[in-house]
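For this depiction, one protein chain was excluded, whereas all remaining protein chains were kept in their positions.
Order of writing sets the chain letters: A, B and C. Residues in each chain are counted from 1.
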Amino acid sequence: MLLALTDDQELFRETTSKLLGEFVPAEVLRSLQDDAIGFEAEYWRRGADLGWTSLLVGEEHGGGSLSGQGLVDLTLVAHEFGRHAAPGPLAVTNVVAATLSEAGGSQSNGVIGDLLTGRSIATWCFSEPRPHDRLDNGCLDIRVNGDEVVLNGVKRPVESGHGASHLLVSGRTGAGYSQVLVPAGASGMTLATMQSVDLTRRFSVVTFDDVRLPSSTVIGEIGCAGEQVTRQLRRVIAILCAESVGTMQAAFDMTVEWAFDRYSFGRPLASYQELKHRFADMKTWLEASHAVSDAATLAVALGEPDADELLSSAKAFIGDFGSELIQDCVQIHGGIGVTFDHDLHLFLRRHTLNRGLYGTPEEHRQRLADLVTMTESAT
Amino acid sequence: MLLALTDDQELFRETTSKLLGEFVPAEVLRSLQDDAIGFEAEYWRRGADLGWTSLLVGEEHGGGSLSGQGLVDLTLVAHEFGRHAAPGPLAVTNVVAATLSEAGGSQSNGVIGDLLTGRSIATWCFSEPRPHDRLDNGCLDIRVNGDEVVLNGVKRPVESGHGASHLLVSGRTGAGYSQVLVPAGASGMTLATMQSVDLTRRFSVVTFDDVRLPSSTVIGEIGCAGEQVTRQLRRVIAILCAESVGTMQAAFDMTVEWAFDRYSFGRPLASYQELKHRFADMKTWLEASHAVSDAATLAVALGEPDADELLSSAKAFIGDFGSELIQDCVQIHGGIGVTFDHDLHLFLRRHTLNRGLYGTPEEHRQRLADLVTMTESAT
Amino acid sequence: MSNVEQEDVETFRQRARSFIRNNLQPISSDALVFPLRNVRNDDEELTAVAREREVQRMLFDAGLAGICFPRKYGGQELTPAHQRALNEEFDGYEYPSRLQAPTLSPCAAVLLDFGSEEQKLRHIPAILNGEEIWMQFLSEPSGGSDVAGAQMSAIRDGDEWVLNGSKIWTTGAWWSDWGLCLTRTNWDVPKHRGLSVFILPIHQPGLEVHRIEMLNGSKEFCQEFLTDVRVPDSDRIGGVDDGWTVGTRWMFHERMLTNSPLVTMPTGAGRTSVGATFVHAVAQEAGRASEPHIRDYIGETLMLDIVERELQRRIGDGLATGTMADQAAAVGRLFSGVAATRIRTIAFEIAGGAGAAWTDDDGELAFSGSDFLMRQVSCIGGGTTEMARNVISERVLGMPRERTLDKDIPYRDVPRSASSRT
Partner (left out) sequence: MSNVEQEDVETFRQRARSFIRNNLQPISSDALVFPLRNVRNDDEELTAVAREREVQRMLFDAGLAGICFPRKYGGQELTPAHQRALNEEFDGYEYPSRLQAPTLSPCAAVLLDFGSEEQKLRHIPAILNGEEIWMQFLSEPSGGSDVAGAQMSAIRDGDEWVLNGSKIWTTGAWWSDWGLCLTRTNWDVPKHRGLSVFILPIHQPGLEVHRIEMLNGSKEFCQEFLTDVRVPDSDRIGGVDDGWTVGTRWMFHERMLTNSPLVTMPTGAGRTSVGATFVHAVAQEAGRASEPHIRDYIGETLMLDIVERELQRRIGDGLATGTMADQAAAVGRLFSGVAATRIRTIAFEIAGGAGAAWTDDDGELAFSGSDFLMRQVSCIGGGTTEMARNVISERVLGMPRERTLDKDIPYRDVPRSASSRT
């Protein structure tokens, strides 16, 4: 998280944190394990009231940011989500709202309005099953047929597919990208529940079998949505990174506290040099994660040319080193740290989930290598 | 090294160790840095007198082992070579001697005799330059032309190329392997000096440009030397592994001693928990390296079917974990550990050299993966 | 040793082989890699336990149980070489895994070391024939790695002792029979000098077994709450307040694990090894088994399998021949913990996104995420790797012991947490 917040930002972060502490403490998260949606409607509406879903939406659609950089403000929410392992499709709902707002067109206004009030949620259908499961490897077909578009293909994992009122589907029209806003219940669209490492985030396999929709559901230009998709991907990764740093912070804080409180052989764990040095490593990884996550978010918000290399660095670093950090927190806790009643796994779960979505560390290292090659062959 | 030696083996190991301590202490090694050959002829002859070069040679040629398993006995020498970072082409000379002895044929008798007495040394030309530098990737051409053979190609790195009286060259005759024993100074053969990480081991690039030799120099059958080459490779890797474990043992012992002797903040380094735990890891890697090296050697000696998986496991494990072990010894020594006057780098050098010869850890992991695939598709 | 002519290893091996092949089921080896997967319900678990008791009984009747136990307690009084041959023959076959650790070692091993003749005669045959499954009542919720800091209280009352307190991390106490229990009998002396060890039946009034739910839903582990449980003094093992003498050997047996000649455990010594087989299956499921990067992982896994096997063999030899100190068993424990963690991580890496969200038809991939969540178990269970590193540095390498602040003061005065302290 940012080292220095404005007063507005700090208030917003604090109010969010308070709401999360009230609505979704650890016991509630555990009780939601088998809930089909993973959260209560009231919880989401209250969050929307605070502004969770309006930061990337233009003022003309009723949205607005605190600092002028909505994405930066939103990562404060994401950080708190991570610190509380909070439920709800924060990243995808915001990203869809942003795209709808930017694409304009009056028929989205109602959808945006419902997202802003938290009455409904939206999701983004981006990733696809093997062998199309690598980043930028999707092949869902969006074909124009008169004044209709026809969708064929499979998307997975799709977050909150079952609860969403609308699904923004990215696909291919020939060599280009298109995006279609599919309403829940569209004929030919079927959802199958997936399992995930997270307690409250829900995912589906969504199959599109000749799903026909009016052309007005196309968001942006048909075949020319590449930049839209890229923007969405950047935003969703930035939000996920901020959330993951929040999970690392929570696990780290819990474990530092444990190390001070817990005694072994008459001494606090925190007095054992070997553990102290591991905490030093963790602190280093944690600060580094904050740093690169914040820098990536700002670069995305400002549209800087190095946004992609910062983002992929963040996603790869936070993914790998975050896993090691939280797993070491588990190790330091000992057996209690792998029990269901302990809170630590809530953060391990959320981090592990985010690590696997929108490109694993390995995939992002490959993207970074592509950037090196491009730069080096340019010079 | 083996946990339990016979009395004969222990005496042999001890005599070797004594000779090395006398002839090639660390100051001598440092003084040999710029020596073209890397060791004194007298040193090698004295070692040969002890039996360094006769363990893989049949009794009919004047050789013989201590325990019935000459390769096992030889790894005791190799271990001591590692512990002293000793000079001399131990692995290649022995491997060539073994092949000549096994191949029989009277014209090799003189060569074998000179190797046994240490009057001369031999080497093996196996590896080739990029892009043929991976294991089993060589393409040096050995063509039959009447009662001559003609060699064309490049070998590197070739150990002790400049000092060797004979070079056993592995190459291809069509799809098969052939081996030719080339005498030093053969017309069309040129040697270029290489640099290496080691202080005393010397390497060359050897170029064969239409080198013509009588067919009698062919060792074994033309085009059918595949098994010979495999056997040589197994032996050389077993010897290198044992030597590398010796370097690890030496670095570890030095550093344990240092940790007991050196005080920081009024306490010996050995009392700091973080260092103690690193020593525990090192001890574990060291014992594991001994274990897998010995098991691999025995499997090669006995011709067990799992020899290759043991060997590649040993080469990969000792390569990777040995580097980490010795580098951590450097770290624990601090700045002094990277100075030329300190002895630690002698072991780091030898280990690093062996790691890079006859397949890096990465190449051996690929070989292991091949073995898994073969086994799994067989079941 | 007895005077009876000893069966040679090869004859024994042939006998074992023919018994195993004729009477037991071949099994897949996955269970060895991931013992804590939540894949069995309670009924299945109880069926498995019953089958293992039955197999143990068959082995007992066939003269294949208790290979290194004395004959007078129902064992075979053979050598570790015989046990090793048996282990090799078990490779790929069902075996009574739930009766090995902790029943045979450390529990029966401790009985052998410290039990009275009556205690041994009563329990060891019953253990070897599958009637009694034992658990270690050792760790405590407040204890962490400090097992000698036991707070389970035992107070003498005539010929009996009254036990109160809680033990934790017993595997399957709910289907087990007896517990070996470390208690504190004296609070007014330093920690190591006020302990005593008892044995007691698990299913009795005052002893409540609570199943612990792990984060992946597995309920293999239990916690026991003892309230005024009465144990006759004849069920004490070792001297009053001298429990740490017992405890030291107990810890040794625990570290021995697969190296113990008292334990039957398939060696995995065949051509393939469980980790590599498993990782290869994950890679195939992910459609990535031919990528060089993934093959590097597969090769690494086989390497770890093989090196661990050879390391354990070397340590086993070293301990058997006395060329290594008892504490060297910690070297094997450390290696196996770290290697298992690495193998789980590798499987997770290969699974990619399927490690985060999956469907049931993802096959082996479907486990990679929750296996990863449970990754540290192999470095925690059975004594943490941290404790192993302490033992190696201090007891094997002889480095100065870590300073303890609880050594020379009465245990009741030792601070046990920052909160208890203030």
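We take it that a contact is a pair of C-beta atoms (placed from the backbone, for glycine too) under 8 Å apart; a residue touches a chain by one contact, two chains touch by 3 or more.
Everything numeric in this text was worked out from a predicted model, so none of it was measured.
**Q** Please work out which displayed chains the absent chain touches and list them by label.
**A** Result for the missing chain's touching partners among shown chains: A, B, C.
**Q** Pick from A:T6, A:N145 or A:T373: which residue touches the chain that isn't shown?
**A** A:T373
**Q** From the list B:L11, B:A41, B:C139 or B:A192, which touches the chain that is not on show?
**A** Counting the whole complex, the residue in contact with the absent chain is B:A192.
**Q** Tell me which of C:R21, C:H203 or C:R403 is the one touching the absent chain.
**A** Of these options, the touching residue for the absent chain is C:R403.
**Q** Which candidate, A:S313, A:Q331 or A:T352, sits in contact with the chain we can't see?
**A** Residue touching the absent chain, from the options given: A:S313.
**Q** Could you list which residues of subunit B touch the chain missing from the display?
**A** Counting over the whole complex, subunit B touches the hidden chain at residues 127, 130-131, 133, 156-157, 192, 194-197, 203, 205, 260-269, 272, 274-275, 323, 327, 330-331, 334-342, 345, 348-349, 352-357, 360, 362-363.
**Q** Using the touch rule from the top, list residues of subunit A that touch the missing partner.
**A** Here the touching residues of subunit A are 3-4, 256, 259-260, 267-268, 270-271, 273, 276-277, 279-281, 283-284, 287-288, 290-292, 294-295, 305-306, 309-310, 312-314, 316-317, 362, 364-373, 375-376, 379.
**Q** Tell me where the left-out chain touches subunit C, residue by residue.
**A** 291-293, 296, 403
Operating definition for what follows: only the chains that are shown with their structure count from here on.
**Q** Report the chain whose CA-based centre is farthest from the CA-based centre of subunit B.
**A** When every chain centre is compared against subunit B, the largest gap points to A.
**Q** Measuring centre to centre with CA averages, how many angstrom lie between subunit A and subunit C?
**A** From the centre of subunit A to the centre of subunit C is 41 Å.
**Q** Which parts of subunit C, given as residue numbers and ranges, touch two or more other chains?
**A** 386, 389, 402
**Q** Identify all positions of subunit B at which a residue touches two or more other chains, and write them in rising order.
**A** Within subunit B, the residues that touch at least two other chains are 273, 276-277.
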